[in-house]
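Only one protein chain is missing; all other protein chains are in place.
Chain IDs A and B follow the sequence of writing; residue 1 opens each chain.
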Amino acid sequence: MNPANYLYLAALLFTIGAAGVLIRRNAIVVFMCVELMLNACNLAFVTFSRLHGNLDGQVIAFFTMVVAAAEVVVGLAIIVSIYRSRHSASVDDANLMKL
Amino acid sequence: MSFPILTVTAAVPAVGAVVTAAVPAARRSAARLTALAFSVATLVLALVTMARFDTGGARYQFTETHTWVKNFGLHYDLGVDGIGVVMVALTALLIPFVMLAGWHDADPLEDVNPNRRWRPTQGFFALILLVEAMVVLSFEATDVFLFYIFFEAMLIPMYFLIGGFGDRAHPGGEEEAARQRSYAAVKFLLYNLAGGLIMLAAVIALYAATAKQLGTGTFSLQEILDARAAGRLHLVTSTERWIFLGFFFAFAVKAPLWPLHTWLPNAMGESTAPVAVLITAVVDKVGTFAMLRFCLQLFPEASKWATPVILVLAVISIIYGALLAVGQRDIKRLIAYASVSHFGFIILGIFAMTSQGQSGATLYMVNHGISTAALMLVAGFLISRRGSRLIADFGGVQKVAPVLAGTFLVGGLATLSLPGLAPFVSEFLVLVGTFSRYPVLGIIATLGIVLAALYVLVLYQRTMTGPVKAGVEGLSDLKARELLVVAPLIALLLFLGVYPKPVTDIVNPSVGHTLSDVHKTDPKPALEAKK
C-alpha cells in the first residue's frame, strides 16, 4: 500500500481537528480536537519513519504521546476549575488571559 | 598569582549588599552599621590600591585576566590606569558619606506595617552597596562586554532607589510626589536603557569587525589595542564612526550632555538628596570616564572626527545648564542643572585633547563629585528640616542655623569654583586646555564662571539671607552626624584646592597614554619659556 495514503489521512485528521478547535465552543470538545491534531501528527511521524527506514519518527511519536498525556492532566484540571467557578465549559465565556 | 585586589574591592560591597539585605526587619540600626562597615572596608581597599599604584609603571595595573566564554571572546578582564584608580577611590569615598547622610531616609514613618518582611531600610542600604559594586566594576573593567554588563546593570538598583525611596518633601503633596517619583524613575530607566541598547549594537558591531579581521572576535580592550598597534586591525573609517557614535550616545546620555540631559533634573529632584548625590557624583561619572577610556582609546580617528560637534555641545551644556539653573525654583533641580553645566566642562576638557584639558577633566570628575556631594547633602538637610524644597519657602536661615548656612555657602563657593577650593583647579585646567587649542570656545566657556556665581549666590541669598521667613524660625542647626558628613568633605575640598598634586601625579601619565592613543600633542606656546 502506498504510504502516501497515510499522509493524506493524517492531513485530513489534522484539518478536522483544527476546524474543531476553531468552531466548537465547548472546552471539552476543543480539547478532544487538539488531541486529534496531535494524533494526526503522530500518524505522519510514523509514516515518515517507515518511509525513511529509521526509527526517529517513531521515537518522536512516543514523546508526543507523553506530552499529550501531561497536557491532558493540566488541561482537564483547568477546565474543571473554570467550570466550577463559572458554571460553563464554553471557551467564549472565559477571557481571563486578557491584559 | 597576586592578590586580586580589584575583584575584592568590588566584591566587598556586593557581599555587603547581600548581608545587609538579610538583616531582620526590626534591626534597622544593625543594618545601617553593617552597610557602613562594608562601605568603609571598600574605601580602605580603594585607598590601598591608590597608594600602591605605581605612577611610573605600566599603563594598566593590578590586571586580572580570566577567560569567561571562550567561543565569544568574552573575558573577565580587570585593570586600572591612573584615571580608573582615582575614580574607584572617589566612588568608595563618597558612599559612606551618602549612607551617613541618608541614615534615616528610608526608615518607615511609623511601625504600622504588619508584614515582618517589609524592611525598607535594609533595602535602601543594600541597593546603595549594590550600585557601588557595579560602579566600581565598570571603572575596573577592561573588557568591553564586561563593562557593558555593569554599565547597564547599575540601572536596576538605581531605578529602585529613585522610584522606591523618593523625596518626602514635595510641593504637590504625597500623591503627586509618588506620581512624579515613578515618572522620574521610569524616565531615568528608559533614557539610559535606550542609550545602552544602542551601545549594545555598537559592541556587537565591534565584535563582528574584530572577528572579520583577526579571525577570532574579541571584546578585550588590550587585545584590540595590541592588534591595532601591530597593524593587524584597522577599522574602516565609516564603520569606526558608526561604532563610535553608538558608544558615545550611551555615554552622553549617562553623562549627561545637552540635549540628552532632561532625565537628570527629574531624577535628582524627585529622589532623596543622598540618592541624588549617588546619581550625579557617582553613576554619571561612569559616562564621562567611559568616554576617556573607551571612546578615545578604541576609536581615536572617529573621536577626532566628532570633536568639533562634541565640543560645541559641551559648551552649550555649560551655558545652557547654568542659565537653566538660574531659572529654577526648586533647590534640587537647580543643583541638577548646575551639574549639567559642570558635565559640560568635563566633556569639554576630555575632547579638547590637551593634557591640561584631560587631566583637568579627570580632576573635575573628582572635585565635582565632592563639591556636589557637599552642596547637595547640606541642601538635603535643609529640605528635610523645612519639609519643602522650593526656594521661595526659605529665607533668613543664616540667622537660625548659622553652621548649616556656612557649610552651604562653602559648598556653593566650591560649585562656583572659588580659588582655594578644589573645583577651581580643575575648571581652570579645563579652560586653559580648551583655550590653547580652541580659543573662542575657551572664552565662551569662561562665561560659565559668571553664570555659576549667579546661580549659587542667588540661591544663597534667597534661602539664607534676609529676614527670617515664616516656617523657618524653628529650624535646628546641623547635628553631629550631619556635621560628620559635611566637615570631611569640606576639608577635602580645601586640601585638594591647595594641594592637588597627589591626584594629578597619578592622573598625568595616564592622560599622556590616552593622548598618544589619539596622536595628539599639546600645542606649543609661541615663545617657549626656558626652565
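Note that a residue touches a chain if its C-beta (ideal position, glycine included) is under 8 Å from a C-beta of that chain, and two chains touch if they have at least 3 such contacts.
Just so we're on the same page, contacts and distances are computed from a predicted model.
A.B. asks: There's a gap in the complex where one chain should be. From "ABC transporter permease", "NADH dehydrogenase subunit L", "Sarcosine oxidase delta subunit" or "Cytochrome bc1 complex cytochrome c subunit", what does UniProt name that chain?
C.D. replies: The chain we cannot see is, by its UniProt record, "NADH dehydrogenase subunit L".
A.B. asks: With the full complex in mind, choose from B:57, B:259 or B:387 the residue touching the hidden chain.
C.D. replies: B:259
A.B. asks: Please pick, from B:172, B:215 or B:467, the residue that touches the omitted chain in the full complex.
C.D. replies: Checking each option in B:172, B:215 or B:467, the one touching the absent chain turns out to be B:467.
A.B. asks: For review purposes, identify every residue of chain B that touches the missing chain, sorted by number.
C.D. replies: Counting over the whole complex, chain B touches the hidden chain at residues 187, 190-191, 258-259, 261-262, 320, 323-324, 326-328, 355-356, 359-360, 396, 398-399, 406, 413, 418-420, 424-425, 428-429, 431-432, 435-436, 439, 442-443, 446-447, 449-450, 453-454, 457-458, 461, 464-468, 498-501, 504-505, 508, 512, 522-530.
A.B. asks: Kindly note down the residues of chain A that lie in touch with the hidden chain.
C.D. replies: Residues touching the hidden chain, for chain A, are 18, 21-22, 30, 91-92, 94-99.
Heads up, the rule we're going with is that only the chains that are shown with their structure count from here on.
A.B. asks: Could you grab the centroid distance between chain A and chain B? Build each centroid from C-alpha atoms only and quote it in angstrom.
C.D. replies: Centre separation, chain A to chain B: 58 Å.
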